[in-house]
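Please see the structure below; I have some questions.
For this view, one protein chain was removed and the others were kept in their places.
Per-chain numbering from 1; labels A and B assigned in written order.
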Amino acid sequence: MLKAIGGTALAASLAGCTALLGDDESSQSEGAVDVPDEPVQAGLQTFTEGAAAVLGLQTQYGAELAVQRINDAGGVAGREIQLDVVHEADAHVENYKQFVDEGKDVTFGPTSSGGHAALAPEVENQGVVNVGTDGTVTTLYEETVPDPTYSFRFQNHDVMECVAAARAAVDRLGADNIDTVAGINPNYAFGKDEFSVFKSAIQKLTGAEVVYEGYPDLLAEDMSTHITEVNDKQPDVTFSSNWGGDVTTLLNQAAANNMFENTQLVGSVLYSAVNDLSKDVVEQANAVSGSRNFYWGEPTPSRWEPGKQVLQDARDQWDIVPSAHFMSGYGAVAAWATAVEKTVNLVGGWPSQEQIATALEGHGFYTPAGYHVMGQGHQGLSNAYYGDMVWDDDLGAPALENISMHSPPELAPPPGTTASEWISSW
Amino acid sequence: MSNRSLPGLVSRDGETRVRVTKGLELTKRQSMLALVGLLVVFAIPDIATVTPSLQLTVVHQGLLFGLAAVGLNLLLRHTRLVSFGHAAFFGTGAYTAAVLAAKFDVASFSLLLIAAMVVATLVAAIVGYLSLRHTGLYFSLLTLAFGQLLYALVQGQSFFGSSDGLPVRPGAARQPLIFGLALDSEAYAVILYYLTVIILVVSLVVMWRLVNSPFGNALDAIGQDRTRAQFIGIPVQRYVWIAFVISGVYGGVAGALYAMVQQHVRPGPVLYFLRSGDILFMAILGGFQTLLGPLVGGVLLVFLQDVGRDVTAYFDALTGVALLIIVFGLPRGLVGSLRAGGLLAAATRDFRENPAVVGEWISAAVTGIVEATRNWLRDVQSILGVR
Partner (left out) sequence: MTGLETFVTHTLHGIQYGFVLFLIASGLTIVLGILDVLNLAHGELFALGAYVGFTIIGYLTGLVAPPTTLSTQLVFLGVVLLGAALTAAILVPVGVFLETTFFKPIYGRDEVYQIVLTFALLLIIKDVNKLIWGPSPLRLQDAYGGINSIPVLSRVGLTYPTYNVVIIVIGLVTVAGLFWFFNRTKTGRIIRATAINREMATAIGVNTGRTFTLVFALGAFFAGFAGALALPPRFASLDMGANPLVLSFVVIVIGGLGSLRGAFVAALLVGVLSRWAIWQYPPAELAAPFAIMAIVLLVRPEGLFGTWGEMG
């Protein structure tokens, strides 16, 4: 096992495999290298308040769990990590510069796509590695920073998520049974991007016709106009990239208007509302939800214990069911820490930002979500999960069933190809 | 010596004054203050490199929002019109620069700035024409509504990058070119900062000339009494409209510079109505009866928000309390209160003469709180009909 996950106690603990390790089975080679004693200073920016805190707090907790595990396993090459968390607000660049001024060794975040697009070029200027948690806008490494050095992103990007949604819908319903599709997506860049990718992917896969697209504002109190239109058009599939509180609003109001009798809802991040949904609504909805690159119950606990352990830790410490955004925080920290530890042994000392950045390119590592590769294009590549959202009485929250797993080659355009070129080439 | 006028020095009422421009003369104390102020402003980039708590961009942003507030203050101080939509012009300036840079690859600093001025003039002319038909709260609400309309348009159009916004990284250098020079990012930031300071000084002098011209006097007359101003032959509508446009142009210039500093523009930080509120409150925080107040207020509010975020999760309340202090304690704003006779100046004097005065202040505060609680209980009882 140790060998499989990269050879060190740290990598093992981040993969969630501590249970499999003997107590003194440390394969650290600390004695040989010259590493400073003081703790590693890390900064994370995410949404710690407001509607988006549904996502951001998960990210914060995930990052904190990873840091705990690293520190319990003796730190990164013996150095403890101290994590400083700030609210990303609309000050992504300022937050990052503040981190740099404070002498942070590494930065993580943000959650917002727009914020990430503003931030990434500044990361390239300042040269302190930033491992993005979410901020999943696809064009980040296609247009905004086409040739990144210090900016990385752990979570899968929008195109992967939406192509997975289209494939999941086709898997479940069959291409022949999808003739019409509709969309109810949040009224900002993310929602529009997501539906446009889903639309082109599902049209390629099934030849379906788009009968309605509506864009309720973020935090909209009332989505009933869109719901009534779906009831009227009765599309075979309705796609939604609503997240957090907007998922509960949509599901509650859709249930109240009997929308689920008229369509099959497929959502890319419905499961982000896992801690806020009620049983009757989940059961009526019978929705298909994505969960980005992590679902705690997959691979099934009988084959892969770590996911279950994350669920347990998240429940014990924060009383939540972890969503994909939990793993965004966890995985970003894990990616950096494992890459650094690898490099320490290679260079025989604490690596520079440049060396860390080089090590992160193409870096493969395990987390409780499974195996990830930080691609050459600085984009993390992981399996994506979709499942039927059902109510789990033991959990007191929704769970996903009949999980379908989609691997990166099915979801992401090959290097050098844009998403739209790639999809139209199918 | 005192009888002979040195270049730049004049003698008036037995005092030597520094002559800056026609009509603008400063006393010794004022010129010293101005000089020190300028030196501090110029030294900021150096100070920022040694203290992690002070960021150049934060001060820079503060100055730019302050510049927009100086523009807004032309309306507020002289015509007594409270604009609640000045983010519209700031945003127009920022988005003009961003659209030209991102969609048309315009890299020249001066071109971006001039274009922003032109577009801001147009937008301010239209918004001003429509909203100046009203005064008072109606005017405030109309400016707010037009600001939100603009925000909704930008947010809804993918041409403007929707909520993700647009990068301001034109050309091969991936940054606007200042006088055709491609600079590394640190030099770019510092030079842009100094350019901002120069533009700022020029803008302040222009504003000073403006408010002390016959036009400025006419605006004052309009602010005091519109009807009377009309009677004495001032073309009220036209003058107010011109003032509105000028005030919008200041916002546009500030916005364009902001876009070049941030190198990325998003609708939330530049167009949302809370931004309009910020710009207004900067003017009041610093003191809207003064020329420099809004600028000081801008730096202070931006700094407060930035530092506040690091210090406490309740940084919004921190700003709120600062505003309450202004409303109840320092109604003339910081700069206004620092002047001789101001509350802040008086308090400092009292304290210097007798530090025990702090005790009095505390007991006054406690009495005030007790009094307020008692009033509140009485009023609740009377409203709820409980005796």
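In this section, a residue touches a chain if its C-beta (ideal position, glycine included) is under 8 Å from a C-beta of that chain, and two chains touch if they have at least 3 such contacts.
Computed from a predicted structure; not experimentally measured.
Novice: Consider the whole complex, including the chain that is not shown, and state which of B:A173, B:I242, B:L300 or B:L323 touches that chain.
Specialist: Residue touching the chain left out of view: B:L323.
Novice: Among A:D72, A:E209 or A:D232, which one touches the chain that has been omitted from the display?
Specialist: Touching the chain that is not displayed is residue A:D232.
Novice: From the list B:L26, B:A145 or B:V205, pick the residue that touches the absent chain.
Specialist: B:A145
Novice: Considering the whole complex, which of B:A313, B:A345 or B:A365 touches the chain not shown?
Specialist: B:A313
Novice: Take the complete complex as the reference. Which residues in chain B touch the chain that isn't displayed?
Specialist: Considering the whole complex, chain B reaches the absent chain at 76, 82, 84, 130, 133-134, 136-138, 140-142, 144-145, 148-149, 152-153, 155-156, 273-274, 277, 280-281, 284, 288, 313-314, 316-317, 319-324, 326-328, 331, 372, 375-376, 379-380, 382-384.
Novice: To test your reading of the contact rule: which positions on chain A touch the chain that is missing from view?
Specialist: 48-51, 53-54, 57, 187, 212-217, 219, 221-222, 224-226, 228-229, 231-232, 244-245, 248-249, 252-253, 255-258, 276, 278, 280-281
Heads up, the rule we're going with is that only the chains that are shown with their structure count from here on.
Novice: Could you give the separation in Å between the centres of chain A and chain B, each centre being the mean of its C-alpha atoms?
Specialist: Each chain reduced to its C-alpha mean, chain A and chain B end up 40 Å apart.
Novice: Could you list, by residue number, the parts of chain A that touch chain B in their complex?
Specialist: 48-49, 86-87, 89-91, 93-94, 97-98, 101-103, 113-115, 117-118, 121-122, 125, 137, 144, 187-190, 192
Novice: Please name which positions on chain B make contact with chain A in the complex.
Specialist: Going through chain B, the ones touching chain A are 52-53, 55, 57-58, 155-156, 158, 161-165, 167, 169, 174, 185, 262-264, 266, 268-269, 306, 309-310, 313.
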